[in-house]
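Excluded from the complex is one protein chain; the other protein chains are retained at their positions.
Think of it as A and B in the order they're written, each chain with its own count starting at 1.
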Amino acid sequence: MAAAAGRRWVTIARFAVRRLAAMVAILAIVSFLVFSLLALTPGDPAVLLLGPQKATPEAVARIRAEFGLDDPFLVQYRDWVVAALHGDFGRSIRSGQQVTDMISERVGVTVWLAGYAFVLTVLIAIPFGLVAGMRKGRLADRLATASSLVALSAPTFAVGFLLMYVFAVQLDWFPAFGSGDGFLDTLWHMTLPAVTLAISQIAIVLRQTRAAAMDVADRDYITFARARAVPSRRIWQRYVLHNASLPVLTSAGLVLAYSLTGAVLVENVFALQGLGALLVVSVAQLDLPVVQALTMFTALLVLTTNLVVDLLYFAFDPRLRRAAVAA
Amino acid sequence: MSDLLLDVDGLDISVEDRLLVRAVGLQLRAGESVGLVGESGSGKSLTARALVSLLPPGLSARGSIRFNGESIDPNARSSGHRGRSIALLMQDPFTMLNPMMTAGDHIAETLRSAGRTEGSIDTEVARRLAEVGITDRAVAHRYPFELSGGMSQRVALAAALANDPALLVADEPSTALDATTQHEVLELLRSIQRQRGMGLVLITHDLRLAFSVCDRVLVMYAGSIAETASSSAMRDAPLHPYTAGLLESMPSVEHYQSDLGGMPGSVPATSTVLDRCAFADRCAHRQDSCTDGAPPLVEVTAGRWSSCIRSHELGRTLAAVEPDDERPEPAAAADAILTVTDLRKTYRAKGGDHVALGGVSFSLAAGEAVGIVGESGSGKTTIARCILGLTTPSAGRIDLGGIDVTDRSALGGAQRRDATQRLQCVFQDPYSTLNPMHTVGYTLREALAHRARRVDDRDAAVASLLQRVGLASELASRRPAALSGGQRQRVAIARALAMDPAVLLCDEPVAALDVSVQAQVLALLRTLHRGQGTSLLFITHDLGVVRQVTDRIVVLYRGEIVEQGPTDVVLDAPQHEYTQRLVASMPRIGAGEPQG
Partner (left out) sequence: MSQVTIVPTLSRRTEWGRLFWVCVGFVAAVAITALTVQWIAPHDWSAQSLVDSGQGPSSSHWLGTDALGRDIFSRLLAGTRTGLIGPLVIAIGAGVLGTALGLWTGYAGGRVDGLVMRSIDLVYAVPPLLVAIVLVGLFGGGYWLAVVVLIFLSAPGDVRVVRAAVMAQRELPYVAAARTVGVSPFSIASKHVLPNVTPTVTANVLLQFVVGLIALSGLAFLGLGVEPGSPDWGLMIAENRTVLDLNVWAVAGPAICITLLALAVTVIGDRMFEVLTDRTAAR
């Protein structure tokens, strides 16, 4: 038994390493595309880097030398990658601040927002999705399905303004702006933004969970378990939830990985100074070093989440564990 | 009547306002076994589900079910008697167990819900596994996907019995298994039932199987009971024409039948035949009075009930006569039209290569009918795929009337078309063998368009094809969804015939069909072979079918041929140990020992 368990860990580790290698390859390609943005953006990169006002011929020449813009493209790319691997994405064109410093200043707000929303999503979407799927066509299912349809159809920013209008402007229960200090104050400030972000995510995860539970509901093993008088609590946990876990994990991982997209809109509505707001400003100002760093950051987040989800599959599904041992 | 374990009376099951099961009555004493037999649409499985209060959502039942004198509500959502005193065993061992739980966990959770203390569970699990013949302790720690079908079904049986029920409802418990495993599981079921003195309701489509396992048999047709009697009495002299028809339609394993039986048409929906004899339209003994009202189930002689109003007069006519028919002389030896030499196929799989075929050689002469017999994993389907060019063999040679078709992609266009003309196929599943989007006419015209000899009037050709397979030409405008399983399979045969093939490869063409329909299709194939000289290569797991349709058989086991020869010789006196086991495992009408 112990030997088998040990072998299982080795194979899972081997799988993880393989996936890591694939992840690095994808990151490399993404980084190349991201870097190419600089070359593809219309206009002289030096003028872009300086900003139109300061672009005197001398300044342009200086900046070309400083950024190595006269080097071949691949050399530039190599230099950029090497620096990025050391955590150096250069300085912002507009503020002159280190890009990594700017990101670390802003990242807290976004992590709060995304984390809070994710917790709400998991706590609401999974139980309601399971119940809806198992009781297809009944009241609970129709309510869950209808509200998730509306949530999917309403743009995140519209939901944000609605919540702000009702709960901040009219009822004055929550603040409309600001991110707060200290845990409880932050929790209070972040509630409306997090609920806004969560609403669209809940809709996605709920629909996936419902579909997965519907698939499980018709299975013979559920009927067979009921026929053996297995307690319903155990049927929900060991039969329904466990067998629906793969699609649920996948969709939950997807919304977490993509939460920066939602954050862009939500931060804009509630005037939060997070990474999303930083991205919008940087794009508008053509602040390329910041845009590049944020894009790489997102890709890293997405790929890491996917890797974690893949590894969680192993924890849940014995078929995958055994297949890994056989391979 | 107080010694009755189960007493069902006037059980109706309906969905919305449509009746699916009507007025079913069933009595069972402690320790008795009853078979509930019927084709699809008979309502036998729904009746079983009602007994354990597990009807599918949307269905509701009325009527009285008393268990040990207490009333059971078939519509109850919560478990009452279910599990604790009545257990259910289902058909498919691969879907019945939770894929995320080990075999032992399934048994343990039932033990726990029956109130066993935690300390005794491990030893109890082992004891329960031993009862179903699993002595290997490691099995408890395996997951369902690591077990064979037979093994899974044993584990499921142990889990179902962990509550020590007084009654077991087994719904087609062996249908999804291979013949040899099927036999073992049924033997096990019967011996456990006797040892425990447990009541058993066995739901099956196979009358022979019910006779061999059960004390008494109820035959259901279109939602109501046609006939009930002791197994031996019904076997010797059925009282209802439907029972007699079922018996005649079952292809015999033991001897050749010149008349394959079969009943015209197919099973009607219960709700459409409420005011008449449901079987009247298919019955050879029908009178006008048969459709005047629903015939009641009446006791014809002691312990024998039938719902046929002519049971008294027909009694003797229906008694199953078993003529030992002479097989017509096979056609004189002709040249081989299909020669398979040392065929090998290896699939690359995780954890090593899987050898599906390990060197198979056989041939098919023009006008001959050869059966390839084997269970799942024998490689019989791989042979079909190789011959059809759906997959390329790893080694060996396939010669089709002088064309080397081993690797179809290596053939030139003309040769490939030639090969297509010579060999056509009928697939197993009637529900997916036709494209649901296209009409029957489209499917047949498409095939005709690819025929080498040009067809001038395709509509006329379609009509004549349909006629050849016994279908009305109006069917050309229908889509598959409007056809029954038997009709679809006939269309599939017509599509193959459109190419005028010399060889017709049939891959389990009747395995998914009901017995009465199966007989019609087998008769059609026999006509094509005898009457029109088409060579048949017939792939099947069913020895009864192979006895009726083929002249010669090839027995396949784990990718190798273990025995081949004339059908009657091989089946009457099998030489190889595996063939002997296979022949012995077939349920048969004549050989069942009298039930006590």
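Things worth noting here:
Operating definition for what follows: contacts are C-beta pairs under 8 Å (C-beta built on N, C-alpha and C of every residue); 3 or more make two chains touch, one makes a residue touch a chain.
What you see is a predicted model, and the numbers here were worked out from it, not measured in a lab.
The missing chain, though absent from the view, touches A, B when the full complex is examined. Of the listed residues B:281, B:446 or B:459, the one in contact with the hidden chain in the full complex is B:446.
Remark: the omitted chain is touched by one listed residue; of A:56, A:153 or A:237 this is A:153.
Checked against the hidden chain, the listed residues B:41, B:133 or B:470 yield one contact partner: B:41. The chain not displayed touches chain B at residues 15, 20, 41, 45-46, 49, 56, 58-59, 90-92, 94-95, 172, 269, 388-390, 416-417, 420, 423-425, 427-429, 431-438, 446-447, 450, 480-481, 492, 495, 498-499. In the full complex, chain A makes contact with the omitted chain through residues 26-27, 29-30, 37, 41-42, 149-150, 152-158, 161-162, 164-165, 169, 218-220, 257-258, 260-261, 264-265, 268-269, 279-280, 283-284, 286, 288, 291, 295, 298-299, 302-303.
As a working rule, only the chains that are shown with their structure count from here on.
For this pair, chain A with chain B, the centres built from the Cα atoms lie 51 Å apart.
Put simply, chain A touches chain B in their complex at residues 136, 219-221, 223-231, 234, 238-239, 242-243, 316-319, 322-323, 326-327. Those residues of chain B lying in contact with chain A across their complex are 52, 54, 57, 79, 82-84, 87-88, 90-92, 95-102, 109-110, 113-114, 143, 145-146, 156, 159-160, 162-163, 350-351.
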